[in-house]
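Note that this complex is displayed minus one protein chain, with the remaining chains in position.
In order of appearance the chains are A and B, and numbering begins at 1 in each one.
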Amino acid sequence: MSELSAPSLPPTGRAPLLAAGALVAMVAGSAAGLLLVPADALQGEVQRLMYIHVPAAWLAMLSFFVVFVMSVLYLVQRDLRWDRVAASSAEIGVVFTALTLLLGSLWGKPTWGVWWTWDPRLTTTAILLMIYVGYLVVRSFADEPETRARWAAIVGIVGFVDVPIVYLSVLWWRTLHQPPSSPRSTAGEFVYVLLLNVAAFTLLYIYLMVRRYRIAVAESHLEELQMEGA
Amino acid sequence: MSGYGTAEDGTPAVWLEGISKRLGRTWALRDIHLDVERGTSLVVIGPNGAGKTTLLRVIATLLRPSAGAGEVLGLPLVRGADGIRRGLGLLSTRNHLYDDLTALENLRFAAWMAGLRAREERFRSILASVGLSSDGERRVREFSSGMRRRLAFGTLLTRRLDMVLLDEPYASLDGDGIRMVDGFVEAWKRAGRTVLLATHRRGLAVRAADRVVVLGAGRLLRYCRPSELDPADLDGGTAE
Partner (left out) sequence: MQLALRTWAILWKDMLIELRTKQSFSAMIFFAALVLFLFGFAVGPDTATLSRLGGGLLWIAIAFTGMLSLGRTFQSEEVAGGLDGLRMYPGEVRAIYLGKLLANFTFLLVLEAFLVPVAVVLLHLEPWEHLPVFVGIMLLGTFGFSVIGTFYASLTHHLRARELMLPLLLFPALVPVFLGAVNATSLALAGDPLGQIGVWIRLLISFDVIFLVLCVWIFPTVLEE
């Protein structure tokens, strides 16, 4: 049973440090977003949602970009470690995509008067959610780790390439009917607070990845143990 | 076309080193080591579920091994897949025939898929050699399982092969059909082709084989000459 290495999980040495860092940054970012900057002149207090809406959307994109890179790496090198990173990132990405949609909807109600608007970015985010839920469901259908990794990598690559194309098509669809109704671009101190929050969310992502990857390794050990005659 | 991996360069027909294959939650093959010389015949025996079909599918490059390395016809298993397929034919237990095509159309499809254009006379002579000369225009849907097996054999004959893998070739064949299979195996061996034959029946092929492999639960239990076979190996290998 030489190929079945003894269960050894990646070390968690710096994970608590990461968690603390992410927590501090998130608290600081939220405080800055809620207290430091003034409310938007046009939209009022609700505009403060931007400080988590935009970072959440950024995180979703980052996660799926990682899925894409890891999927390509897996297909080239056939190393299951890349697949575990991809799977971890996809799960986190789906959670934050859902959060982005939720926040967008909450923001949209007072701003546009409706829970949902066919804004190109919001619509693309919804399609994104569907693509990567599909990614996770496909994973659950394969019994062999190699098959699962291969199917997932294919969906991960085609899905990611699809994203800008979906965005472009929705943008054309909207602009040919009426101008896009997105929140206006931000400037000045807004940007710094936003950047702080983006950094905080990125730290959170790294922490979640470390944790989720550990679970992925444990899951694959469990799978090895469940093999008949292992 | 056969610039590399020919019989003359001395490479074995099959060389497997520590091949394992996971299917679902089981190891269909565990740590298989195997060496098959060119122009010889090897019979693989073992009960249902021993891994015979998986072994043939790995050699035919249809399954990517989970672990281990190997060469077939002098080419590496994964990277050389296309070259291996060029010289290799597999008779699967599933026949891979299309019910709504006629026997002749099935042969034409097989030839085209291998990149060959052939005349109808060629297909008719193949049909004759598998005992289906008067059934060329009939749809396979009307065929008995024995006739399907014969036609599946015919699809192998549409191209020139260096190695033939036969998975349960005797299945659903009558006495005539079994003699036909043994005749083909003999002819292939005389022509210098390598033949791998998986069966749970100890027919003529086992006695005529150069080597025998006994598989059990995915492991290689014995690899020897037919004369060295233990009766116990065979009992483990067949319920007949």
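We take it that a contact is a pair of C-beta atoms (placed from the backbone, for glycine too) under 8 Å apart; a residue touches a chain by one contact, two chains touch by 3 or more.
Everything numeric here is computed off the predicted structure, so don't read it as measured data.
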Chain not shown, its touching partners among those shown: A, B
Of B:Arg57, B:Arg149 or B:Lys189, the residue in touch with the unshown chain: B:Arg57
Residue among A:Leu23, A:Val46, A:Leu75 or A:Ile206 touching the omitted chain: A:Leu75
Hidden-chain contact residue, picked from the options B:Leu34, B:Leu97 or B:Leu229: B:Leu97
Residue of A:Leu9, A:Leu36, A:Leu102 or A:Val137 in touch with the missing chain, whole complex considered: A:Val137
Residue ranges of subunit A at the interface with the undisplayed chain: 75, 127, 130-131, 133-134, 137-138, 141, 147, 150-151, 153-155, 157-159, 161-162, 165-166, 168-170, 172-173, 176
On subunit B, residues whose C-beta touches the chain left out of the figure: 57, 60, 62-64, 82-83, 85-86, 89-90, 92, 94-101, 105, 109-110, 112-115, 117, 139
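Convention: only the chains that are shown with their structure count from here on.
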Subunit A and subunit B, separation of their C-alpha mean positions in angstrom: 48
Footprint of subunit B on subunit A - complex, ascending: 3, 143-146, 226-230
Touching residues on subunit B, where the partner in the complex is subunit A: 20, 22-27, 30, 64, 66-67, 217-218
